[in-house]
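A single protein chain has been omitted; all remaining protein chains appear in their positions.
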Amino acid sequence: MKNNLENTIKIFHGPQHPGITGNMSVELDLLGETIKRAQTHVGYLHRGFEKLIERRTVVQAFTIVCRICVPEPDPNEENFARAVENLTGLEISEKAKYIRTMVLEMQRLATMFLWMGGQAGSIGLGLIPQWSVCDRDYMLDRFEELTGGRVYHMYAFPGGVRRDLPEGFLERLSDLLDYYEKRIIVYNNTFFDNVIFRKRAIGVGVVNRDDVLKNAYVGQTMRGCGIKKDVRKDMPYLMYDKLDFDIPIQQDGDVYARAIVRRDEMLQSIRILRQIIKQMPKEGEILQKIPKHRKFKLPSDDTYVQTESARGAMSYYMAGDGSEKIRRMQVRGPSLVHAYTLLEKLLVNTELADVAMTMNSLGICPPEIER
Amino acid sequence: MESGFYGSSLDDSLKCKFEESGLENTHKIMEKAVNWFRSRSIFVVAYGTGCGAIEMPPTFTSRYDAERMGVIGVATPRQADLIILSGYLAYKTLRRVIRTYEQMQRPRYIMTLGSCPINGGMYWDSYNTIKKLDDYIPVDVAVTGCMPRPEAVIDGFVLLQKRIKNGEKAGWEKYDENFEFYKDNQKRVLGGHIDPSYETDWYNLKSGGKA
Partner (left out) sequence: MDLASKLERLSLELVQKQDYLYKVTVNLERLESLLLSFLNEFGYITLDSINCRDDLEDGFFTITYCLQTKKRDHIVMVQTKIQRENASLPTMHTIWPQAEIMEREMHEMFGVDFPGHPTLIDFALEYWDNMPPLRRDFDTLEYVNSMNPFRKQRGDALDAKEEMKKKREAKKAAKLKAEKEAQTKAALEAQNNPSDEVKDEE
């Protein structure tokens, strides 16, 4: 190992770097253009969320919990709400379940569009981010109409959701899905079939299939290796067991395979949303009436919940102690293992120009690694 | 400490030459012209220090398109006029921000997004984030919100452009004038573990050492 590192130069890829997926850095030892050693550094975004949540009641913690992962806050809200419901035994109505499922799928689409911008921008295709970030914005408009917030929604409260659907919302969402279906064909021609993208991405960042299950890789990293697993199918929550959808897989395990899996997942999300629009009940309770709503107490018990976010399974461990405050909430996001164990392994013997592309394809989101 | 309108020692010599040849008015007109040009070509380095980074792509891409205001992103701090600090700053980030800021050429401006750099925001009781960013580096424009929408960010750009155009005193001049105040604050909160400054040998600051 030591001999390999002779004559290398050290480069910090980040934290201030346009190609990085957030405020984190990768320390690289380069021999020419080739990376000989990679080491991840995080902590630039550490806020001590788990300490803050210990000091807050459920209602107070609910407002900060969505800030744990910035590009996709809704799986966090869903996890938090479901953990509290598990602990207190709250039941939510069918309509609230449908709305929550809808919000999660909308968030998945929005995150995928943002990812597409990052993935294309990291290999120098400047046009795709201009389009896809704009397309994501149309979804944010729908979110704003539904929840009042563009990025942070604070919508899925324990016991249901905060607000009912606005009038005519489902029709407008349906129009947007029509638009997206047309756009994905355009993206397929310009980005996924792009010669530059194929040449850069095929055969780069190959994940070893044997490591996947043991090392707890999740999401597209797992499905890009041909392992058909998805929390929505295996441990169905909300209404997912009543909706019809497929789990797209690819066999190669490289950057291109992960991109294709994501494209197919976008189509599946549109399919799920169309079913939800059809099946959405007209009547129903939105939010359970909780006695002493502001200070409901968690029993001294613990639970573990898992949600499929747009980048893989995201889990929360939550424990109460009979008081109004949460004793402990620990977040295990999908990018913790990806950013350390996997990225450090994948980057060795690749080129410097592939670092940003590989990071983007793993879906690394620094704020949820360090909270 | 070097300071002045052209951001370099060129300033004084130019001014002297204008005064010698009795062209003080020309100097003032030139100042105005340069200010106008400067306000219309702001190069931005966007440091995603926090949540606000998620609103940077919409601001700079086709829907909101900040480029039509003459604001364009660059990759390196050495080429930038403006650094955007988008959100709360952990102590670890603050060290890098100071280093990045000191790499920038004068004139340089700072814009912050969100409530967190102003007074801590949501993370007011967090052990790892700072509360008042303007104690450590001079902030020119602070856009509030959690997060500020792209429209608000563009409004911040317009405000900054107005200030540059009017030739108001900017943050970097304050940083040069009150250098010791800022460095003392940085040392207090970062515990002395700051990277060596690009401008001044602050290890020997008290003895007047300059790098």
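Think of it as A and B in the order they're written, each chain with its own count starting at 1.
We adopt the following convention: a residue touches a chain if its C-beta (ideal position, glycine included) is under 8 Å from a C-beta of that chain, and two chains touch if they have at least 3 such contacts.
This is a predicted model, so every value here is computed, not measured.
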| item | value |
| --- | --- |
| Hidden-chain contact residue, picked from the options A:H13, A:H46, A:K95 or A:R108 | A:H46 |
| Touch criterion as defined above, residue of A:R37, A:R209 or A:R327 at the omitted chain | A:R327 |
| Residue, one of A:I92, A:L336 or A:M357, that touches the chain absent here | A:L336 |
| For subunit B, the residues touching the chain missing from this view | 91-92, 95, 118-120, 124-128, 130-132, 189-191, 193 |
| Hidden partner chain, residues of subunit A it touches | 42-43, 46, 48, 50-52, 54-55, 86, 213-216, 229, 231, 234-235, 302-304, 306, 313, 315, 317, 319, 327-328, 330, 332, 336-337, 340-341, 370 |
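What we mean here is this: only the chains that are shown with their structure count from here on.
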| item | value |
| --- | --- |
| Between subunit B and subunit A, distance of the C-alpha-averaged centres to the nearest whole Å | 33 |
| Complex contacts: residues of subunit B adjacent to subunit A | 45-51, 53-55, 57-58, 61-63, 73, 75, 77, 88, 90, 92-93, 96, 100, 122-123, 125-129, 146-147, 149 |
| Subunit B partner contacts - residues on subunit A that touch it in the complex | 15-18, 22-23, 43-48, 51-52, 55, 63-64, 67, 70-71, 114, 117, 129-131, 133-134, 136-137, 150-152, 367 |
